[in-house]
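Yeah, one chain of the complex is gone here, protein chain that is, but the others are all in their spots.
The letters A and B name the chains in turn, as written, and every chain counts its residues from 1.
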Amino acid sequence: MAAVMAVESGQSRLRPFSCELGLLSRPDGRATFLQGVTPSVLAGLYGPVEAKISKELPDRAALEVLLRPKVGLPGVLERSREQLLRQTCEAVVLGALHPRTAITLVLQVLSDASLLSCCLNAACMALLDAGLPLAALFCGVTCALQPDGSVLLDPTARQEQEARAILTFAIGSSERKVLMATTKGSCSVEEMQQCLAAAQGAADTIFQFYRDSVRRRYCKS
Amino acid sequence: MRRRAARRPRPWWGSGAARDLLLLPAQYDEDAEGDGCGSARAERRRGAAVRAGAAALRAGLLVTKCGLLRHRPAGGGAFWVDSQQKRYVPVKGDHVIGIVTAKAGDVFRLDVGGSEPASLSYLAFEGATKRNRPNVQVGDLIYGQFLVANKDMEPEMVCIDSSGKSSGMGIIGQDGFLFKVSLGLIRKLLAPKCEIIQELSQLYPFELVLGMNGRIWVKAKTVQQTLIIVNILEACEYMSAEQRKQALAKLSGNR
């Protein structure tokens, strides 16, 4: 079951993206995030399951994220992204309801130009699909700062290379606060605030998209 | 048609007025407050999590799962969020099908599909005493209900109700077929006057046990009939009503 968001791609709009829920049969929560028509990131979530004694936490669920690149073995970059994703998910999942359990989220990168924001969106949809109790939703938005100083949302791979700086934000659904921020390249403080404001605006589109894809799923039955 | 009605627990939620309000996490449930149904007491958590606990942190209720908002006006009013899920989390009072994985002294360990195995004492069967132990082997299927199920303790199951009668619970017999479906389908099947069950019962006679943990046990006269019923039930997750009627018509035509 797929939901497609047809947003005209332009300078300050997001490229068309879509999402498929329920593609894999075994995981408890699964989502595929597609950029245009190319599948970008596949997410599978297992949990809450029994945790290994060495890893279990007495008061909340132990969340683990595994990010697999398209080619090669996971390296230092994947580990650092796993940490970002894990702490973002930990901030929204109500782990206190499932102590001494483990929640595992596995993300497989399918396309070459996969941005961290695709992983974030796929992770959030997988969390929704699995029915885990969440305090808020989040979405990932990438902004690129062009050499001439303009802000470009959701850059393509080519635009990313030409950009002066790339900023990725995870925006929460309650009050549009910043859950996660990471930057590549340097920028001034005003430029960062501009990008943040643009990202918060784009977050509304993505949250509406979540709502539509979930509605299709529930109102179908 | 032979159906053990005693094995089907009566659903408590009735036919919720389809209020078709889709809720996503981190939304405030304004309607519940607006109706003033004493909702702070009245919310039940059936695949739902309209959290009263969160009211301590913020004013109002916080939605924590996505799904449709349902409402039952009877008995003081109850609001809940009907969500679809595959992973079962033990809830007190739920009737489930468990698989015996180990016998540890006086207690059986059952796999119920949750994060921890549940325990079942050998005395929790109808007519069981210290001399008269139930004949339970590893690998048997047990239909029971949760006596204790919260996040801090290991879940405990029993096969008798509060008056000591088994009322359909206990060891499920030999043969038959056990398979897993999503929790939403189970709830649909357990609704009164469920179309799917009625249509299937026109097809062949069969025995059916539905566990709230997503497990279904089916037994019909022959293996082939059993497998046909299993396939139809599994496909009901994705098929619409017309497709199902078509498939059933084809099958009854083939008989």
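Keep this in mind: a contact is a pair of C-beta atoms (placed from the backbone, for glycine too) under 8 Å apart; a residue touches a chain by one contact, two chains touch by 3 or more.
Just so we're on the same page, contacts and distances are computed from a predicted model.
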item	value
Hidden chain of the complex, named as in its UniProt record, picked from "Exosome complex component RRP43", "Golgi to ER traffic protein 2", "Non-structural maintenance of chromosomes element 4" or "RecA family profile 1 domain-containing protein"	"Exosome complex component RRP43"
Visible contact partners (per top-of-document touch definition) of the missing chain	A
Per the touch definition above, residue among A:Ala122, A:Cys139, A:Ala170 or A:Ile206 touching the missing chain	A:Ala170
Residue of A:Leu42, A:Cys89, A:Ala144 or A:Ala163 in touch with the missing chain, whole complex considered	A:Cys89
Contact footprint on subunit A, counting only the chain that is left out	76-77, 79-80, 82-91, 136, 165, 167, 170, 172, 174-175, 177-189, 192-193, 196-197, 200
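FYI, only the chains that are shown with their structure count from here on.
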item	value
Residues of subunit B defined as touching subunit A within the complex	20, 22, 24-26, 47, 49, 51, 62, 64-68, 83-87, 89, 115-116, 151-152, 184, 188, 240
Residue ranges of subunit A touching subunit B (in the complex, touch as defined)	28-29, 47-51, 92, 94, 97-102, 128, 130-137, 172-174, 207, 210-211, 214-215, 217-221
